[in-house]
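Yeah, one chain of the complex is gone here, protein chain that is, but the others are all in their spots.
So, subunit A:
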Amino acid sequence: MKSVYIVDDSIISPLGFSVEENLQNLKNNTTGIVEVKDTSIHTDSFYGGLIDEKRLTDAWDALSEIASYTKLEKMMLLAMQRLLDKNPQLDITRCGVLISTTKGNIDQLKENNTDRAYLDTLASAIQQFYKLGNSPTIISNACISGGLAIAIAKRMIQAGHYEDVIVVGGDLLSEFTLSGFFSFQAVSPKPCKPFSKNRTGISLGEAAAATWISGSIKNTNISEVVEVVGEASANDANHISGPSRTGEGLYLSIQRALDEAKVSASDIDYISAHGTATPFNDEMESIAFSRSGLEDIPVNSLKGYYGHTLGASALLETIIAKHHLLANEVVCSLGFDELGVSYPIDVIKKNKAIAMQHVLKTASGFGGCNVALVLKKVSI
């Protein structure tokens, strides 16, 4: 089977508008989650990771004179444009383009701008901006969307549909989603604390990210590259809003991804988990990791830095995992203090150096969906 690589990427998040800025903030253990007082999102103050409006506007104005794009479209187009600017050899009109999002321009529903809330109009906006021949393909598969999009990009390249695919993911921290998670009593009154005994729920965030996934690594000036060597999704077939008590779908997706990668659990050097900090999710992940023989592998969740960025999260976190893998350094699982799950997983308490070759990225979401990706560092 053809090798597929994550060649390059870009991030627009509360922790920065470049990958380097994001990595530096992660290294400093700086969180993007702050107390937000914005009654257009929620009556009372809450903790979340919001992108600074002025910074976004300034960055957008430097890119385009067209003001009619929505906030999310600006975030996603900026992420894509930064990726393209870094890689002038990449011709987007010859690429497959995948969009990963859960709710798209859902904030437009409130404005009675219903047309804009349709996800295909988001795809059209991106298509028109880049004058693409075909409309981008949208994947909307709850909180695994971003990871699933990478898996689908790999599959499409291996099947010969494309040589290069750009995956762009994004979601907003909106009144719509925040009110829903509040109704589930799933929002933490303080910045979220994944895998902690003292965790009390999620913090929401917003971000956009873009990656260039390719079947070849020509035209690049790098000595090491990250290959997607295994991936799978699996459904729990158990409950639509509660994670499986046996971690079934996550366990199955990990097994299938390891099988495809032809590696065993002990070959994994680091796990970038989903870790939303809800009591049930983190418990489920510990069960699945334990069942998979991954208890001793260092693991973190980046939700303490970004909050849960929904359709962007697994994409954003895979990008960070890729850079951790290349740098042989991982950051602490921010918000973690004392282990609060049933199985003794090795949650990373302090930034540290780990010699890495294989990394596992996982995500799980509503609808019982799960995805696992195995990344491998290769020299070229």
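In this section, a residue touches a chain if its C-beta (ideal position, glycine included) is under 8 Å from a C-beta of that chain, and two chains touch if they have at least 3 such contacts; residues count from 1.
We adopt the following convention: contacts and distances are computed from a predicted model.
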Ask   = Missing chain's UniProt protein name, "ABC transporter permease", "glycine dehydrogenase (aminomethyl-transferring)", "RNA polymerase sigma factor" or "3-oxoacyl-ACP synthase"?
value = "3-oxoacyl-ACP synthase"
Request  = May I ask which residue of A:Pro88, A:Gly133 or A:Gly160 touches the chain that does not appear here?
outcome  = A:Gly160
Query = Which is it among A:Leu148, A:Val263 or A:Val359 that touches the chain not included here?
reply = A:Leu148
Remark   = Among listed residues A:Ala232, A:Ile254, A:Leu302 or A:Leu316, the absent chain is touched only by A:Ala232
Ask   = Going by the touch rule given at the top, which residues of subunit A touch the chain that is not shown?
value = 1, 43, 102-104, 106, 109-110, 114, 117-120, 123-124, 135, 137-142, 148, 152, 155-156, 158-161, 175-176, 179-184, 232-241, 248-249, 252, 256, 365-369
